[in-house]
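Each chain you see keeps its place in the complex, though not every chain is here.
Naming follows writing order (A, B and C), and every chain is counted from residue 1.
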Amino acid sequence: MKALLIRDLRLALRSGGGFGLGLAFYLMVVVLTPFAIGPGRAGLTSVAPGILWLAALLAALLTLERLFALDAEDGSLEQLAMAMPLEAAVFAKALAHWLTSGAVLAALGPPLGVLLALPLEGALPLFWALLLGSPALSFIGAFGAALTVAVRRGGLLLSLLVLPLYVPTLIFGAEVARRGAQGLDYQAPLALLAALSLGCVAAMPFAAAAALRAGLR
Amino acid sequence: MARGGRRLLSGVSLAVTRGTALSLHGRNGLGKTSLLRVLAGLLDPAEGRLIHDPEKTAYAGHGDAIKASLTVAEMLGFWADLYGAASIEPALLAFDLDAIAGRRGEALSAGQRRRCALARLALVNRPIWLLDEPTAALDQAGQAELCALLSGHLNAGGSALLVTHGAPPIDCPRLDLEAFRATPGEEAGAFAEALE
Amino acid sequence: MHAMGSIWEYANPRKFMGWTGHALPWLWAIGLGLCALGLVWGFFFTGDDFRMGSTVKIIYIHVPAALMAINGYFLMFAAALIWLIRRQPVSALVGRAAAPVGLVMTLIGLVTGAIWGQPMWGTWWAWDPRLTSFLILALFYLGYIALWEAISDQDLAGDLTAMLAIVGSVFAVLSRYAARFWNQGLHQGTSVPVVTGGRTIDDYFFWPLAITMVGFFFLFVALVLVRARTEVRARRLSVLQARQAI
C-alpha cells in the first residue's frame, strides 16, 4: 500500500502527470475569470470564494480520470487486483490524488484569492474549507473513476456522474468561504464539511473497490 | 465459461501437479485468455468453480503494465515492494535488463516491454504461473531466458499454464482446448440465463 | 420465506412477460381514466384560487408529476438493491426502464413549475431549495442513463448503475439538506397527506388533485412496465444474434 502510494505520487509528479498540471489549470481558471465576468472589484469580491471553489473542484475532477483508467488500459490494474486487496489500492490511490491535488490547491487558494480581490480575512477560512473539503472530492471522485473504468477516455462521463455527488461538498465549502469573506462565523458549515469528508474517506474505498471488481470481470 | 453473454468453453477441468507445466492451444478467439483470467480470479466462471486459491497464482497477460514515465528499474522496484521481494536483482538478471534499467517505459521496444513484464515473475513467489502468449515479440535470447526462468520455477516445485500459438518455450504436455469448445447457441450471464 | 420465493417467481422474465402482458391493459385503462377524470374535474369544475387565480390549475399536473419523479428514483433504488442482492435480471431492466420515465416526469415538474413560477414569483426559475434539489434529481437521472448507455456489457452495466443509484441516493438526500442550509426558499412546503400528516389545501382543490395523482401513478407503472418489456425483448434479440456468431 505504501509502495503504491509512492509510485502514484511519483507518476503524478513526473512529466505528463497530474500534479503540476492540476495546479496550472487552477491558476488558469482563476486568471480567466475576470476576462469572463469583467473586472469590477465589487463584482469580483462577491464571487471570489465561489469561483475559487469551483476552480478547485474542476481541477480535482480533471485529474481524476487518470486515477484508474491508465492502470486499467496497460494491465496494471489487474496486477494490482491480484497483489493486494482493491480497497487498499483505492485508498492509496485516492490519497495520492488528494496529496497532489486538494492539499496543494488548499495552499494555493488564498494567494490566488488576491487576484480575485478576496478580502484578507477570507483567506484563512478559504484555506480550511479547501483543506477539509478536498478529501471528499478525491474519494467521491475515486468512486466515479472506478465506475467509468470500463469506458475508455471516460473523462466526461466521469464528470457527469461525479458533479452531482459534489453538490453537498461544494455548498458547505463555498458557504464557509463566503461567510469567512464576510467576516461571519463559519464553524457550523466547516464542521459539516469535515464530517462529510470523513464519511467519504471511510466509505468510498469500499464502493469504489466493488465497482472495480465488477469492471475487471 | 462465457464472455459477453457468449458461452465459450465448457467442461474444462485442469489439474496441474507441482513441478509440471501445461501448454494450452486453440484457435484465435477460442477463449484461452478468458480461461486464464478465470483461473487468475479476474473473471467469474459461468458455472463450475476453482479448487485452487487465486491468491496462489501469478498472471502475465496481454497487458504489459508498462508506465511511460517510469524507468524500468522503478517499475520493477514497485512490484518488488508490493510482493515483498528483497531486491530487483533477480528480475534484472533473468532477462538481462541492466542495460536498459534506466530507460523510461515510453522508450522501450516491443520486446523490451515484454521482457520487463515477464521479469516481474522473478519477483513474485507464487506457485502457479499463468502466462498468456509469453513469447510474443521475444527474440531467441529472450525465449531462452524465459525457458531458464520457467524451469527454475518448476524445479522449485512451482507449476505453470502456458498459452502459446507456436511452440511452448519449454517442452511440456500440450492440451488442445478445441475439444472443450462450447456448442454455439448456449448463452451465459445473468441476462441470458434468465431467458432460459 | 415461501411467500418470498413465490414473489420472486414473478420477477422471472418469462413469468414477468406473462403477467405484465395481462396487467398492462388494466393499468392503462385505470391510469388514463383517473387522469382524465381528475383533470376535467380540476380544470372545469373547480373555481380559481383567491390568491393564485386560475394558474392554480397547473397544480393538477405539476404536483403529480413531481411526486412521480421522486417515486421514480425510489423505484430505481429498490431495483438496484434487488439486482445486487438477488441478481434478478428483470429488476435491473426495471431500473433501466424507470430512469427515462422518471426523467420525463422531472422535466414536466420543472417546466410546469417554471410556467407557474412566472406569474406567482415573477420569475421562471429561482434557486429555491426544493427546485434546486429537483434539478439535481434530474442530473442524477441523466448520469444514470448515460452510464447505462456507455457500457455495452449488460451484466457489468447493471452492476455499475446499481451501485451508482445506491450511492447517488445517499448524496441526493444529503444535497437536499445541504440546499436547505444554503438557501431558505419561497416554494411552499408539502401539503399532501401522503407526505405529511396534515393537509394545507382545502378539499376543494384536494380531491381532483388526489385523483390525478393516483392516475399518474398508474400511468407511471404502466410506462415503466412497457419499457421493461421492450428491454427484455431487446435482450432476447441480442442473445439470438449472438447465437449466429461465436
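The criterion applied here is as follows: contacts are C-beta pairs under 8 Å (C-beta built on N, C-alpha and C of every residue); 3 or more make two chains touch, one makes a residue touch a chain.
Worth saying up front: this structure is predicted, and the values here are computed from it rather than measured.
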- Message: Each distinct protein chain appears once in the view. How many of each does the complete structure file actually contain?
- Response: A x2, B x2, C x1
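Keep in mind that, in the parts below, only the chains that are shown with their structure count from here on.
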- Using CA atom averages as chain centres, what separation in Å is found between chain A and chain B? 36
- Message: On a C-alpha centroid basis, what's the spacing between chain B and chain C, in Å?
- Response: 48
- In whole angstrom, what separates the CA-based centres of chain A and chain C? 32
- Query: For chain A, which residues are shared contacts with two or more other chains?
  - Reply: 217
- For chain C, jot down the residues that touch at least 2 other chains. 153, 155
- Note on the structure: Per the touch rule, the chain B residues reaching chain A in their complex are 37, 40-44, 54, 57-59, 61-70, 74, 78-79, 81-83, 120
- Message: Please output the residues of chain C touching chain A within their complex, sorted ascending.
- Response: 136, 139-140, 142-143, 146-147, 150-151, 153, 155-156, 159-160, 163-164, 167-168, 171-172, 174-175, 177-179, 181-182
- Item | Residue ranges of chain A in contact with chain B within the complex | 2-4, 6-7, 10-11, 14-17, 73-76, 78-84, 216-217
